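In what follows, a structure is listed as structure tokens, so that the remarks can point back to it.
Below, a portion of the complex is reproduced, with chain positions unchanged.
For clarity, chains are labelled A and B in written order, and residue numbers in each chain start from 1.
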Amino acid sequence: MTPVPSGEDGAISERVQAVFDDIKATRKIERVPAIWRALAAYPELLEASWDRVKRIMADGSLDRKTKEMIALAVSITNGCSYCINSHTAALQRLGATRREVEELLAVVGLFNEMNRLADALQVEPDVRPEPWD
Amino acid sequence: MTPVPSGEDGAISERVQAVFDDIKATRKIERVPAIWRALAAYPELLEASWDRVKRIMADGSLDRKTKEMIALAVSITNGCSYCINSHTAALQRLGATRREVEELLAVVGLFNEMNRLADALQVEPDVRPEPWD
């Protein structure tokens, strides 16, 4: 929508450059991915979004690979092409096997179906999560 | 939509009873969950759906807990109440911690946002998954 400098030249603001530098350092990549270059047209949104992605996607109680699988499941369910490509490639770089991706696709497909059947039959919840201690 | 016997009485067909028995044995539960009782109005769909859930959700290259996290991510993204309750409770029974669920919710929320920003900015894919060997 709004082509912006790629981060290789000097025409971008210091604020944007700082985010681009952090992306390259954190992800250990040479080139800033297209989503961040597009967001650079909106510096405040760029900063806030990268800050959240960096923090939420770091290893935690769930590891990065599990988080990428969840991200891919969401992206497939929303039909977002850029995100599907990006998270599938990320999973491959993190060592996901062909069989793991096949099982992920099977689960995502299955519950896109089962969610609709539960809605279609107007099934009322018969089990509730437990409150946490 | 179509109230059917709960599996505790004798008014259901042998075909449905066989599925109900297998659900209770496989899941080690006493009572058949509401989704399967609703599907019992449509025996062929009941059989086919249970067969797929049983097979796809078994431990494989991905373990059952990871698969339940993916199922929950899909169900939240689709806004299916029955499924959200059911998969959250399943994760708790499988030992998921409060912090693991918090991280899952953070990732699901984040990419429901980022998917829409990538669409909004019409970002073209700049990375493609690798063909498998």
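Simple rule for what comes next: a contact is a pair of C-beta atoms (placed from the backbone, for glycine too) under 8 Å apart; a residue touches a chain by one contact, two chains touch by 3 or more.
Values in this document were obtained by computation on a predicted structure and should not be read as measured data.
Counting every copy of the one repeated chain, the full complex in this structure comes to 6, with 2 of them shown.
Following the convention adopted for this analysis, only the chains that are shown with their structure count from here on.
Simply put, chain A must spin 180° to overlay its Cα atoms on chain B, rounded in steps of 5. Inter-chain centre distance (chain A to chain B, centres taken as mean C-alpha positions): 21 Å. Interface residues of chain B, counted against chain A in their complex, comprise 1-2, 33-35, 38-39, 41, 45, 49, 52-53, 56-57, 60-62, 66-67, 69-71, 73-75, 77-78, 80-83, 85-86, 88-89, 92, 97-100, 102-104, 106-108, 110-130, 132.
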